[in-house]
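Complex shown without one protein chain; remaining protein chains in place.
Coming up: chain A.
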């Protein structure tokens, strides 16, 4: 009896092993954690259709850039774009794959619903210059609101992340002082407040602290019912963070004139634009050795541009507009195999 069970187990594991070996025909990629949920959703659907799987390691944007530079993966993914010079130095091609918004959330006992802020005030709060919720600057933006004399506790992401990059990039654009003393980056030294780990840590710190304000990815805020901050955008209009205002920011983005597609979508013009929007990027080598692997990856991205919009929206990501997707497809002609022939053919 036992022998029988053992034999079944062994043969079963052999079959599974064979299946696993077959599944090695997968696209390999590594990088940003922010788009990971939507990439894996796309990959699932794509595998059902085409049989080609995706092996994506969400190790962080920095890790993704390292892996693609070392050529250990077919594509890398990063939330912070690389500049044209960096791309040329490493022979890489870059394009935006999906977009998302970063939103500010707060928790003040006595304030229900939303509160209005502008970029300058937000930067001052995060520098510790505004430390009470009934500060004049906040009161002026919320004339009809009764603001309590509660201490403000700014909450930030402690670990290096693309969310940090987008948020500090925005604050650096709207406040010269912030740009000089703190600056933009994936890890910065915040002069005031508390650092929490990941979106979940920030959300929980906000929920637990009366007077806290923090920033998280929109997808996370939407799923956790946080009180959101409405921000005054570049056009001077106060907008609520939602799919429409992210789309508006994305629609105004001028990808065509961005060298190397280096574009951070913070502080975009337009009446309805949410000011802290950003794209997540894919990186691939222009000169590839393994033509089949590169073609498989491009076929997957092509499929995701054409069929992935609904899935992205369900997960609160913003899909790339069609004209941008077409532009990206055109840029793929720069990816060439060892014989100099383009890997991607329309």
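The rule is short, and it goes like this: a residue touches a chain if its C-beta (ideal position, glycine included) is under 8 Å from a C-beta of that chain, and two chains touch if they have at least 3 such contacts; residues count from 1.
Here is the rule we go by: contacts and distances are computed from a predicted model.
Taking the options "Carbohydrate ABC transporter membrane protein 2, CUT1 family", "Ferredoxin", "Phosphate transport system permease protein" or "Heme exporter protein B" in turn, only "Phosphate transport system permease protein" matches the UniProt protein name of the chain that is not displayed.
Among A:74, A:209 or A:245, the one in contact with the hidden chain is A:209. Residue A:168 is the one among A:74, A:121, A:168 or A:245 that touches the chain not shown. In the complete assembly, the contact with the undisplayed chain comes from A:187, out of A:47, A:90, A:142 or A:187.
Checked against the full complex, the one of A:35, A:63, A:81 or A:308 touching the unshown chain is A:63. Think of the hidden chain as still there; on chain A it touches residues 59-63, 65-66, 151, 153, 158-161, 168, 182-191, 193-197, 201, 204-205, 208-209.
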